[in-house]
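Before any comments, here is the structure.
Note that one protein chain is taken out, while the other chains of the complex remain in position.
Order as written gives the chain letters A and B; numbering starts at 1 within each chain.
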Amino acid sequence: MRAFEYAAPTTKEQAVSLLGTQWGHAEVIAGGTDMLSLMKDDVVRPKRLVSIQQLQGLDGSSSSRGLEISAVTTLAELANNINVMKDYPALADAIDEAASPQIRNMATLGGNLCQRPRCWYFRGGYGLLPKDESGKDLAAAGNNRYHAILGNAGPAKFVSPSSIVPALIAYGAKIQLFGPKGTRELAIENFYVIPKSDGEREHDLKPNEIVTRVILPGADKNLKVAHYEVRQKAAFDWPLAVAAVALRMDGSRIQDARVVMGHVAPVPWISGEAANVLVSKNYSEDLARQAADAALTKATPLSQNAYKVQLARVAVKRAIVKAAGGTS
Amino acid sequence: MPDYSWPSPATSALIGKRVTRVDAPAKVSGHAQYTYDYHGKNMLFGKVVRSPYAKAKIVSIDVSAAEKMPGVKAVQIIQKAGSTVQWAGDEVVAVAAIDEATADDAARAIKIEYKKLAHLVSDAEPPAGAGEAAGPFSSDDIDDAIGNQLPDKQFIEALQQRGVSFKPEEDDLKDWADEGASDDVINAIRKAPFHNTEGQQPHSFFQKAAAQTQGDPDKAMAEAEVTSEGLYGATVIAHCCLESHGSVTEWPDKDHVFTHISTQNVSGIAGQMADPLEVPAANIRVHQDNMGGGFGSKFAADRWDIAAARLSKKAGGRPVRIMLERDAELQVAGARPSAYARVKVGAKKDGTLLAWQSTSWGTGGPGGGGMPPIPYIFSIPNKRAEHTTVRNNIGPARAWRAPNHPQAAMITMGALDDLAAKLNMSPLDLWIKNLDIAGPRKDTYREELGIAAELMDWSNKWKPRGTNLSSGIARGLGLSIHTWGGRGHNSDCDVTIHPDGSVEVKIGTQDIGTGTRTTIAIVVAETLGLPVEAINLYIGDTLYPPSGGSGGSTTPGGVSSSSRRAAVDAREALFAQVAPGLNAQANDLECVNGTVRVKSGPSRSLSWKQACSKLGAMPVTARGKNPDKSKPPDLTNSGVGGVSMADVAVDMETGVVQVKKMVAVQDCGLIIDLKTAESSCYGALVMGISYALFEEKLFDQQTGRMLNPNMEFYRLAGLNDIPELVVHMMTGKGYDERGVIGLGEPPVISPGAAISNAVANAIGVRVPILPITPDKVLAALSQSTRAGAQ
Partner (left out) sequence: MPDDQSKTPESVGSGVSRRDFLKISSVSAAAVPVLGTRIVKASGAPVTVYGPGRVPVELNVNGQLHKLQIEPRMTLLDALRDELQITGAKRVCDRAECGACTVITDGKAVYACSVLAIAAQGKRITTIESVMQGEALHPIQTAFVENDASQCGFCTPGFVVALKAFLDQHPKATPDEIRRGLSGNLCRCGTYHGIQQAISQITQRGA
């Protein structure tokens, strides 16, 4: 790891002011589980680290807007939060499946949202849009078994790494950012972007912005949400495909639907096609299957990851079945 | 002459019982010291600069900036400009500095210019027409030929024509004889002309070995009533020792070297360091208390260990630590060679095996890899086996528990399992049907298969292929059998009895996690009639009598034999002093339960302490050796058999495989400690599940680099991936009297094949190559659906 200087400010204003206006000078550290690995692998080389774990005034609260969660809440605290367990059980599920107990004790919600892709070419130092010395796209021509099957027409072939963001999107959560110009909020899905050229990141985050909160809309009794992920190992393994599904149900009739997939595209992937199949229909397992098929009709697998199309399809189907109250 | 033979487990106090591992308390409390934990006074931290390219010529190296950095104490060029690196991660320069961060900065400041050369990291099927081997036999080639039961005539002619590239040592010849080489073959190896091949580069990425033939495979195959064809294999996997390779080395003065090293080979390291360091081996002290995993990869003083010693010398003798980081550990410090085979096997309708044809290939890195001994165990009367070695740039292979056997089991047991399916036979029946050609352990297999089948509830649970499906989950059973040698290695041991009753045992062996300390303590305690705790055991240092490296399951037989002989002789010396006082003959004394007593009149006894006080002022020390023909009987033996059975569940929609239960039945001659013996088998089943489902070193042909040199994508099975495991050790008549045989290798051989067969039984189609990942399961299923539709 290269040398850096370290600051642990107490206010978000100080934190932001300690960050630079360009990427590469300073990085934010919270739980550290991803940042330190990136630095040890020499992928990220900040000259300054700004810790935000001790910032004051980021406390969460429950209000008419819903549940506001501090970005520096650890994943373990979040999964064990009584309100989350009661009102957002699919989020608690997703967190319980994520990483390991130690990581959940360390990693923060904000850090989970901002963690960098696990693409092995990126982590090996070939860039987020990895190329060799001749400019050849390494992920497209190389080993892409864990790479994107959707949204991969451009140079970005990695997959968005968070396995809990799909559930947050399914619940309609918002992310709150703080920068020199103050606070801004956006739907979490809009926080993620597919980079098109070198130097762009996969988040809509300015170099001198920090994530301060996540806001979950108020509990909705009619909203049935489920998370399902396909993993090779029983625990402590990156998913091969993730799906989170929110169904607003009136009896067995689906009034509204949101189908989100993770680990399939450079961003969390919302499938309008799948939602269209579901909305205004009576739930059945067959309908779930049709929706799952629709979610993947536009998939464009790479040379070695066609199997992920099937896995994502199964994840979507099982998440729908689970959300609707059937067994997966 | 005293009776050195083993006491019967039926009457012994400790041997064959479940004795708790003697060093477990130190390990669970964090007090056990490993090489990585050693912190020498004024220790410097070493870092290695590694090649980013799989094959490249080093054009220039500039270390000037690093040398000038404050805190940097030494820089050592490992491979000079002009050398060619052969794999990504190859060592080029090492630095030592006052702390790790400074060493890291210095490593980054070293500028190396490379000229990239064409590399190969793939181990895909070689092109037709790869050239046949003509050069002299290496020791690995001879291992292969013996393992493959190359017919004597063919073998001897080839040895005479091609010669050998090494000078065979008596130890090797003895091992080969143990493995079944005839006296004629041993003589031919001894007499084969020596051709030096050092410095010669392989000319091609591919080297074809001479076909091994037996009987008339073409005719037999044509006459077979049923044939089955398939592809089987296993990819390159890593050792992934949790304690990485490395050492801390210092020069106490200009003539002496002291190294703490993580090794399976304490007594063998000094000899390897002597030449490169230009110091007599006698001046090199090697020490290791505990070792965090080796699995066959830690026998050498590696290049980084030599570099640490040289850095230390340059830095005035200060200790220099080089422990590999995880990426290097996975890239360069060990790999199990891959092996793949296209197999055709022919049989009669009743399952009698008639013919085997195989075309196999695999890689073990730049030096190639051995041919797996196929067909494994079953000596099919008519066979032709052709093998091509792929010599590529993935880094060198190292022995991985039971070298070549897991691959051979996967290939052979897979092919036979497919044949059984074609014959509509249960594989259990097919195996039993052919046990007559299963070699010297055939009766053991028969007994073990019966026990395993019962423990697995095979007869109730087994269903024909692809017929056990419920709610999208397919269930299946599979089995495999295996063998290994495991004769005890050369070992010397000193046992000292002090006049105050304390007992000291010194032996230059190592405990690599297998329970070697416990084994030795049990043997000496049993012999002296004492509890295990009474034995003060010293291992892991060249100050103690030399004992062989812990490889090939040779340690239990070696150390138990030498410590038994030493303890018996020390006991006899004590008896000689004690006998007059007890008014008995020395040969009428025995050590039982903390006393020395008269066999013919047990009421005449002394407590152990009282007895030892008769020694007067001087302790007695006896040296035991293995082997030692002057002190019969032979206390160790060679040749074991074992069975693994697997029960799996496959999610037919995702291709995710879950192992539901595994059974291992294993013999290893006389068991010293049943508890740690069982643990070896449990551990082997876990490792088997891990390599069957998860493990794979992935290489990128574009960059030449390993893609997963980390523990997130080089997956190891976790606690939650492990189902019910059942281990049954064969003991009693037919086993105990054979003497002690090693256990490190055998139980890890079969689990992969058994799991592969269970998956095939579950889903109705073979997933040819380990590891069985969801992509491969889905591909196999869709291929069979397509084939079915045609």
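Note that a contact is a pair of C-beta atoms (placed from the backbone, for glycine too) under 8 Å apart; a residue touches a chain by one contact, two chains touch by 3 or more.
Fair warning: this is a prediction, and the values are worked out from it, not measured in the lab.
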item	value
Residue of B:E91, B:D123 or B:E243 in touch with the missing chain, whole complex considered	B:E243
Listed residues B:V257, B:A622 or B:L685, member touching the removed chain	B:L685
Touching the absent chain when the full complex is considered, from A:P101, A:G125 or A:G218	A:P101
Hidden partner chain, residues of chain A it touches	1-9, 11, 13-21, 25-26, 29, 31-33, 36-37, 39-41, 47-49, 51, 53, 76, 99-103, 105-106, 208, 234-236
Positions on chain B where the hidden chain makes contact	20-21, 23-34, 36-37, 39, 45, 70-71, 98-102, 240-244, 290-293, 295, 323, 325-326, 512-515, 675-676, 678-680, 682-687, 690, 710-712, 716-720, 722, 725
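The definition used in the following text is that only the chains that are shown with their structure count from here on.
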item	value
Chain A-touching residues of chain B, taken from the complex the two chains share	101, 104-105, 108, 653-656, 658, 693-694, 698, 700-703, 705, 707-708, 710, 712-713, 715, 717-721, 773-775, 778-779
Contacting residues of chain A [partner chain B, same complex]	1-3, 118, 120-121, 123-124, 126, 132, 136, 138, 141-143, 145-146, 230-238, 240, 304-305, 307, 310-311, 314
